[in-house]
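Removed from the display is one protein chain of the complex; every other protein chain stays in position.
Chain nomenclature is as follows: A and B, assigned in order of appearance, with residue numbering initiated at 1 for each chain independently.
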Amino acid sequence: MKLTLKIWRQASPEAQGAIHTYDLDDVSEEMSFLEMLDVLNEQLNDAGEEPITFDHDCREGICGSCDLMIDGQAHGPEVTTSCQLHMRSFKDGQTITVEPWRSDAFPVLKDLSVDRSAFDRIIQAGGYISANTGSAPEANSVPAPREKAMRAFNVATCIGCGACVAACPNGSASLFLGAKITHLGELPQGQPERWSRVTAMVAQHDAEGFGGCTNIGECTAACPKEIPLDVISQLNKDYRMALKQGH
Amino acid sequence: MAGSTLHDGLTPLNSAPTQTSDDAHGYYVKGDKIVDTAAPTGPIADRWTTRRFENRLVNPANRRKLTVIIVGTGLAGAAAAATMGEAGYKVKSFCYQDSPRRAHSIAAQGGINAAKNYKEDGDSVFRLFYDTVKGGDYRSRESNVYRLAEVSTSIIDQCVAQGVPFARDYGGLLDNRSFGGVQVSRTFYARGQTGQQLLIGAYQAMERQVAAGTVESYTRHEMLELIVVDGVARGIIARDLVSGEIETHLADVVVLASGGYGNVFYLSTNAMNSNVTAAWRAHRKGAYMANPCYTQIHPTCIPVAGEYQSKLTLMSESLRNDGRIWVPKNREDCDKDPRDIPEEDRDYYLERIYPAFGNLVPRDIASRQAKNVCDEGRGVGPVVGDFRRGVYLDFADAIERLGEDAVREKYDNLFDMYERITGENPYQVPMRIYPAVHYVMGGLWVDYHLQSNIPGLFVTGEANFSDHGANRLGASALMQGLADGYFVLPNTIRDYLADGPFAPVDESHPAVVEARQDVEDRVQKLLSINGKRSADSFHKELGHIMWEYCGMERSEPGLRKAIDMIRELKAAFWSDLRVLGSAETINQSLEKAGRVADFIELGELMCIDALNRRESCGGHFRAESQTDDGEALRHDDEFAYVAAWEWGGEEGQPVLHKEDLIYTAVEMKQRSYK
Partner (left out) sequence: MAASGLLFIGFVLGHMYGNLKAFAGEETFNNYAEHLREFGEPILPHEGFLWIARVGLLAALVVHVTCAVILARRAGRARTVKYVVKKNTHSSFSSHWMRWGGATLLLFIVWHLLNFSFGKVNVSNGETGDPDKNPYRLMVDNFDVWWLTAIYLVAMVALALHLHHGTFSSAQTLGLTGTARARRNARAAGLVIAIVVAGGFSLVPIGVLAGIID
């Protein structure tokens, strides 16, 4: 199939970016979206134009590196990561616009690559259970109800890609935040720090410049791991409880 | 030596090997034998406990004055950074990814072994140890493996305390499954995303230390050189991948946790940017590379769909528990709809050749037989290059026996992944699978303390060679990474650091200046060749050579041919490479070019190592070493040693140092699955 690609190119964080248009022939339906970009980059290299920079690594949908806004949808039209999106989801002759995540908390570094270190700082603020190596009790000494453990797992599958932020009309990272709060809050091991964790993480989220949540729900629709919206409800509930307890 | 007693009173069960063949003659230089001088003695079960006590302590007040560089933030690196940070050392952590959480440990699916014996099914530390030694085809060190099995239980405790959401049963206690044909259920898992959950646990522990100020995290930084001052590792040269700046980072000790080099095959299940550069740079500075040819090929990956393919995706081998593997008996049927091929025209070749184990034969056998049937022209799926690379993994029987819902419950995430990638519904059409490079057992040589032959350079996780041998059991990679990171390294490195703080090194020291200059020159060289081909095209070519000649099955003529081809490729690379853009911004082509340059050199050494090892062992089959019925034949008398290769210089030949493997607790046996 043939495609017209409109791709955001930006030389550096400070530089002015613009959409560039490229034509690509011979795209196979079996290719992943990123493999299609590989082919384009190979062509650009041959033609003497610098290849397009984009974040990617595992290419199996788990590392969370890839971060493309494809035709106005985070990770494109399917519920998956950009790397697991295949060209069979597009039509011959289609024009596809590819942009970086747009969030002031995720500044563009180059072309389609953005800086998501804000997420690391949110985790630093409290997204952990303090358990020094060697201090752990025997693993089965504290049973965790299966339902709660399953919910914890389901939301712990967050890959930190930032699609929730990219899709959110408010530029909020509440889904990311809620997923971590719910993951740690559902487990018995997460209880001692439960209330201090939520206030610290919310404060860091706000300090990073993410927007506030108005419960629109684009985040959960864009999430490649289908983290449900109820984690935001959990986040709000925990935050309310934390304030009540003076945290 | 067998029969006589060793100096610690134990009886060796095998003799030291004596190699009579010399296939790699002319490609290498024979070096002195080496021994692991840090190896413990005494009864195997007491060795680690004794050693932990013997290792000296570092005064807590001194720890803050000791800088530890850790390269890589996978399970081994992040766990070590967290633990060393908690202990109070000044840790500098480096990763090329934009966040430590993205290291490729995250992609491990199946699970993590631990000798908890929660199922009371006869498991024990000794049994895990025994299974691991046997699974590694007797090419690992007993002491290291025993220690690994011993600390495995602590790993689970630690991870649970961190909030890793392992699968649980209805009583809320941890669930286990049997994995990879092992007869006990000792594998802990978090659905098909165990690696992700463990890594996030380690990552969070590490970020907690970042907040506490004990760990400094350098993301989007790539180590490009090791700084060795007076024979001791004292730091690294790294490139800030965003600004392009070449930075010097000095330290008291350097830990490489930079992962494996499976990407030397171009197509592998590794992440696109996984590379050997950190390890290879250390190798060029004198660190021995051990058993580089030991790679693991995983049988259940999604086949290559076209020439543009950039990576391969693994599906958990738990699929083999219920799926039946087959190809058509006749070549003419290969492009038919598999559902139209009648039962009598199907060849369930694993069930036919190995009736006792059937589809659950070990990974290497399943992989090699898949390659064999495809080489015979009976492969299925699209024609890529010259033939079809794929075999069917059929769930029709399982669906009939258990019902579609039961199959869905067990495998839905894997089936979904398969459908997303191939566009085919595996509930209706048999899956297609093909082997892919998955893991490397080879790596930098380390002693019992995980220290390389360069003092002050420690190597952990997949980057070292130490624990698995010539093959690795399923669900043991995660165990090793976390064992090294949480429990082994922090306990062995302190014996080294007890001598510190060491004399400060200045950035103007000639060795530092030289290391930095080398990196700058190399970057400029890559940018200035100005040829026609992309780094990727060279990488792809290297991958073809490696897969064809140094993959599952190797032969003497094939390996010799491969070495010649790689040497030609290396010359072409340095004369026809094209890297556009500058060194002052993100430049992914430049990053790639540096990595490919190192892969090419590694590829040659792997072929030489494979050529020298004229035996079929572990994950690979050497055509010249097989039984009468075509099965792998090991030669313990010749090759029960670790091949530790020393860099021989740009124009010189690699130097082979042998470390004999002597067993006192497990007797070597030839594998048989027939």
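Just so we're on the same page, contacts are C-beta pairs under 8 Å (C-beta built on N, C-alpha and C of every residue); 3 or more make two chains touch, one makes a residue touch a chain.
Since the model is a prediction, treat every value here as computed from it, not as a measurement.
Novice: Can you list the shown chains that the hidden chain touches?
Specialist: A
Novice: Please pick, from A:S32, A:T53, A:T80 or A:S103, the residue that touches the omitted chain in the full complex.
Specialist: A:S103
Novice: Among A:G134, A:P188 or A:G217, which residue is in touch with the absent chain?
Specialist: For the chain that is not drawn, the touching residue is A:G217.
Novice: Name, in rising order, the residues on chain A that touch the hidden chain in the full complex.
Specialist: Interface residues of chain A facing the absent chain: 6, 8, 19, 69, 71-73, 97, 99, 102-105, 169-172, 209-218, 220-222, 228-230, 232-240.
Keep in mind that, in the parts below, only the chains that are shown with their structure count from here on.
Novice: Any idea how many Å lie between the Cα centroids of chain A and chain B?
Specialist: The answer is 28 Å.
Novice: In their shared complex, at which residues does chain A touch chain B?
Specialist: Where chain A meets chain B, its residues are 11-12, 28-32, 34-35, 38-39, 41-42, 45-46, 48-51, 53, 55-65, 78, 80, 84, 86, 88, 109-110, 113, 115-117, 119-120, 123-125, 127-140, 142-146, 149-150, 152-153, 156-157, 159-160, 183-184, 187, 189-190.
Novice: What residues on chain B touch chain A, complex-wise?
Specialist: 79, 82-83, 86, 97-104, 106-107, 116, 118, 154, 156-163, 165-174, 190-191, 193, 196-197, 200, 203-205, 207-208, 210-211, 217, 219, 242, 269, 271-273, 305-306, 308-311, 313-314, 382, 417, 420-423, 486-487, 490, 532, 534, 536-537, 578, 580-581, 585-589
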